[in-house]
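Complex shown without one protein chain; remaining protein chains in place.
Up next is chain A:
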């Protein structure tokens, strides 16, 4: 048991150190959602106040609407960045060092997921603090209730990232991940526009968004922030996290990089 704890601590610590030492990474993780909030949302400020949707009790500004989506955007980018670091680790060999550990591979990967998720949460709360000062102020208990929701969403997106990293052969392909994974996940979701708005423009767009796992992560966080529980979003997030994690473990092949170099 002690070995497990020691190993988990080591992996979390490594992720933490990497986060602290790369201050620019922390800043860029914050700047991205802040740009959306302070520039993009400000322009659309009055565009949304025309319908009341759950979990809100009254009319909201666009800024208020997109904060949960932007919080999840941080998780999404970090999840994908985690997958990048996995590719990097494999190429540079530190992953192979880790895998010499006698502990089960599933545990090592789960620890890696958790480490990525915890670092992401710090960034999300830093973002929520700035949004609070800017005037987007969910109830205080909501901020606490959002913690488990954010953790689950972070795990979901890290698991997805891990799964994807198994399919990526080399570092350069990461740009492809950006184009083909992050952008569609983010834009075809309820992060920027409520789904009823999507439905007004097109039915099939609405269904794409409704089926997008990222939408469920956003809605889970949105409801939690306003002290509500969204059972559907919770079930989808939990189920997909388990599925992605399982697939990631099964498809994980540390020999990828080595084979390629040998060949």
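Basically, a contact is a pair of C-beta atoms (placed from the backbone, for glycine too) under 8 Å apart; a residue touches a chain by one contact, two chains touch by 3 or more; residues count from 1.
FYI, contacts and distances are computed from a predicted model.
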According to its UniProt record, the missing chain among "PQQ-dependent catabolism-associated beta-propeller protein", "Amino acid regulated cytosolic protein", "Bacillithiol biosynthesis deacetylase BshB2" or "ATP-binding cassette domain-containing protein" is "PQQ-dependent catabolism-associated beta-propeller protein"
Sole touch to the unshown chain from A:38, A:52, A:178 or A:232: residue A:52
Touching the missing chain, which residues of chain A?
-> 42-43, 45-46, 49-50, 52, 57-61, 227-229
